[in-house]
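A single protein chain has been omitted from the complex, and every remaining protein chain is retained in its original position.
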Amino acid sequence: MVENKNILEIDNVTVSFDGFKALNSLSLEIKKSQMVAIIGPNGAGKTTLQDVITGKTKIDNGKIYFKNNDLSQFSEHAIVELGIGRKFQRPTIIENISVWDNLCIALNTKKNFLSCLFNQLKNQDLNKLVEIISTINLKEKKNLIAKNLSHGEKQWLEIGMLLMQQSDLLLIDEPVAGMTEIETKKTSDLLLSIAKDRTIIVVEHDMNFIESLNVEIIVLHEGSVLTRGNMNSIKKNKQVIDVYLGR
Amino acid sequence: MNKQLFENKKSLINNIYLLLGDTTGKYLITILIISIFLLPILHIYIPEESFFHISSYTISLLGKYLCFALLALSLDLIWGYTGILSLGHGAFFGLGGYMMGMHLMREIGDRGVYGNSELPDFMVFLNWEELPWFWYGFDSFLFASLMVILVPGLLAFIFSALAFGSRVTGVYFSIITQALVFTLMLAFFQNDFGFGGNNGLTDFKDILGKDISSKETRGALYSCSAIMLILGYLICRIIISSKIGNILVGIRDRENRMRFLGYNTTVFKIIIFTISAILAGIAGALYVPQVGIINPGEFSPIKSIEIVVWVALGGRGFLYGAIIGAIVVNVLKSYLTIISPEIWIIFLGLIFILVTIYLPNGLTDLRRIIKRNYGRK
Partner (left out) sequence: MYIILVFTNLNYLLADNNNLRNHILELDTKDFNKKIVSIEKISEIKTDLSLLTLKSILNGKLFIRKSDKKILLVEVIDRKYNAYDFFDKKELGIEKKRKLKKIKINNKIRNILNNKIAILQLSSGTTRQKTEAIFDIIKEGNQKTLIIINELLLKEKDKELLLNLNLAKNSIIARYGNEIEKIEAVKSLSGSTNNDIVNILKSIVNNKIISENIKLEATKSLEASLGNIKFNNILKTTFFGLSLGSVLLLAAIGLAITFGVVGVINMAHGELIMIGAYSAYVVQQIIPNNISASIIISIPVAFVFTGFVGVLIERLIVKNLYGRPLETLLATFGLSLILQQTVRSIFSPLNKTVYSPEWMSGITRIGGLELTNNRIVIIIFTLIVFLTVVYILKKTLFGLQMRAVTQNRKMASAMGINTKKIDMFTFAFGAGVAGVAGVALSQITNVGPNLGQNYIIDSFMVVVFGGVGNLFGTFIGAFGLGLGNKLLEPYVGAIVSKIFILLFIIIFIQFRPKGLFSLKGRMVDE
């Protein structure tokens, strides 16, 4: 097979809930080491799209390939092992353990019962932990129980956990919702700094934030792709304006 | 500098010390270790008139409490850490007990009322011709001990694999565990089921060739219970203080996140549930020779739910909390039922309500509240 430059290929995917088509013959390709932003009005299918990629929701029709693997053959945790990490809209970290432990359980080691039981941190793992906890600016709070972090810090911790996994593709859902301006700025810096060697899909409403990322934008509408392009072309697109302003 | 900050190499002794948990846990284990030797000695060698003598009733009662403590421990592992509330842990306890009871029945031999060396009394009474196949092998203590682990373990494995595999969680899981234990109760009440029906298994004579009611046996059984409880505690501590402890908390608080971190949470839950069931089964097996009977009442849903109150009162998610809870509740039960069974039932009901509403962490909350109020004055 020819070397495939697309890390993710979504081919004609349909998902319906009780007759409502959340995704309607959606097709989409994402290249390797690219950061893209997905926007779209409510009900456009953004969350469902992430659900099908991560295997949480089964698709009715169509195929999804990640690194040439047909994802319908994999369970949720196997998809993670293939290299897809997901950050939820609301921070989903483990609140009752420390920041450090949160990162430890995200560490990309064998994740079966026995190896977890006899797990000892190796030096290289330790280095990685230190590196990432510095990247997400939580080094001073490493022993803090995670529920005591601020909202923004929780979001960063979750991004840090995805980094620990060494995923090739990160799905990030509304990372800056509810953040202060300073936190938003820090988050965009963080994303840009980690985007160098991995593919990132950001789903976001905040247009200023997306503009600051300066990446390609994909517009979803009624379960399929309306258009894609850079910020300037999207802003001028008549269809997009219609969708957002209402007909 | 970073290296020092995150240094985590520990010496072996240090590891074991840490395994024992915080101060309360260490005290508890120390007391248990001392009691392994002290109580049987006081029971066997101190003359009965002496103040320090421990009667056979008391030592069996204490042994029984320790079995309950092990049972509570097993529930804490699955409920306190993993957030899965089993309302059917009596099923595993009871099955473990029945496995041991079957062996003790076989050991009676021809000393039963009917003097039949081939069949236990109740089978003779029911006019059975021969031993049912599932009683084969129970003549051997080793085989029975194996079954004590295998039967509850296997049932828990199959049951939880089905349930967790299809993502049955929360209250639904609790309800079907209750249905499971209720089903077992109905089944074991049946004479045709082959386990003595109503009356269960009783009238045991020997265990491992020793008279089951002799002082030495009672002492030994107490020591075994204490040793198993310590072992159970250590096993749970090993699991909890490894990375798995955090993973289980993760499963409890945010199972989705754990899945997206690449953990097959289903497998973790199945394994923990099975380990928990095996511990419960062992507790049951130790319980039966000390109380001298096992009957289907052990499978009644109320008994299973009582286990939950032990853990809730002791404070879940501490392990030693479960042990303390089990002992405290059962000591209270022993005293209050003597005063009046009605008071005990009302009291039990009140513990359920008050603990869940006001002391979500059980006695540890109480300690904190007392400290706080005391401190203000």
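Think of it as A and B in the order they're written, each chain with its own count starting at 1.
Just so we're on the same page, contacts are C-beta pairs under 8 Å (C-beta built on N, C-alpha and C of every residue); 3 or more make two chains touch, one makes a residue touch a chain.
Predicted model, so just to flag it, every value in this text is computed and none were measured.
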Hidden partner chain, touching residue among B:C224, B:A312 or B:L363: B:A312
Of B:I46, B:L186, B:L208 or B:L231, the residue in touch with the unshown chain: B:L186
Interface residues of chain B (partner: the chain not displayed): 85, 87, 159, 162-163, 165-168, 170-172, 174-176, 178-180, 182-183, 186-187, 189-190, 301, 305, 308-309, 312, 342, 345-346, 348-353, 355-357, 360
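The rule we apply is simple: only the chains that are shown with their structure count from here on.
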Distance from chain B to chain A - Cα centre to Cα centre, in angstrom: 44
Chain A - residues contacting chain B, complex: 54, 56, 75-77, 80-81, 85-86, 88, 92-97, 101, 104-106, 111-113, 116-119, 121, 126, 129-130, 161, 165
Residues on chain B engaged by chain A in the complex (per definition of touch): 2-3, 5-6, 8, 238-239, 242-244, 246-247, 249-250, 253-254, 256-265, 267-268, 271
